[in-house]
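In this view, the complex is presented without one of its protein chains, the others remaining in place.
Showing chain A:
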């Protein structure tokens, strides 16, 4: 049998900085906070770290979406990297983790810290339009040129098309979609680092303002300042560390046409995400029914339905009915979902909050939101490119 590289790697530490709207600390400070805490959580010293990676690197564009480079972080942390990477596109925001796994499997590094830092809350304090897709030039080019001239200035307009088509094809409704936000908030109440913790009822959801039909304010994630970091280690170097290693049971990845403005399918699924799901399950003997909890990407609420179907957690067209009422996705339900509040309540870490929450659950650190005896967790990531992992604890 082929030895998949992810079988050689595991997650040994994880941490999150404070999360602010905005934070008084700079993005580089927050990055250092998260990375140092993750390294300490693994029971390692900075000098043990020989690799560093992040999504997406550094850019002045995008309103705080890319505030810190891995080179800067390495210098500030005192890491002397033998392997370094910033990855802005491809297999979702998870690509740096997949690359870290590969580097470890190839022997280029033993302990890699992977971080995701954002400074979008601060950027929006300076300019509310800084996070729109229109960019700073007088005309818009590249992929955004297909949408921005029609005043689709936010990704919500794109994913609203998916939500509307899904609603019409499968007879789904806003009460069903609202359960994503309501369930997330219910879980965020137990997560001190979530940005929104005040209870949210389905009535509150339905009374919230419509942004782009059928999506409302509470269907959107939030701009934050903060950093999340994980340590990925070679399994041989993970044995005697502080935490039980979290095995990377399998990984899946795919990229479709959305990156380049080419749309596939009928707007009721993300076809490339289904390919990602097929790859994920082809690399493990585990089955969807074996998952103790799920951290599913929720840049917008509709992503959760599309991803649940892409990963085979429910059949096509069934996610809407699976989440209805909220019992099946509750902490004691069939498939506890976004147990830390997801991005809708936890803030836009581009999926790294989901990965962090998977470690919280598998290391039994969930407190009031702990899923009983959680040993497996499926994680998905991305709206334009697609990545997924299954983490498993012995």
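Everything below uses one rule, namely that contacts are C-beta pairs under 8 Å (C-beta built on N, C-alpha and C of every residue); 3 or more make two chains touch, one makes a residue touch a chain; residues count from 1.
Heads up, the rule we're going with is that contacts and distances are computed from a predicted model.
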Missing subunit (named according to UniProt) among the choices "Transport permease protein", "Cysteine desulfurase", "DNA-binding protein" or "Ferredoxin--NADP reductase": "DNA-binding protein"
Absent-chain contact - pick from A:78, A:107 or A:149: A:149
Absent-chain contact - pick from A:45, A:192, A:266 or A:334: A:266
Hidden partner chain, residues of chain A it touches: 129, 132, 134, 137, 139-141, 145-154, 156-157, 160-165, 168-169, 209-215, 260-267
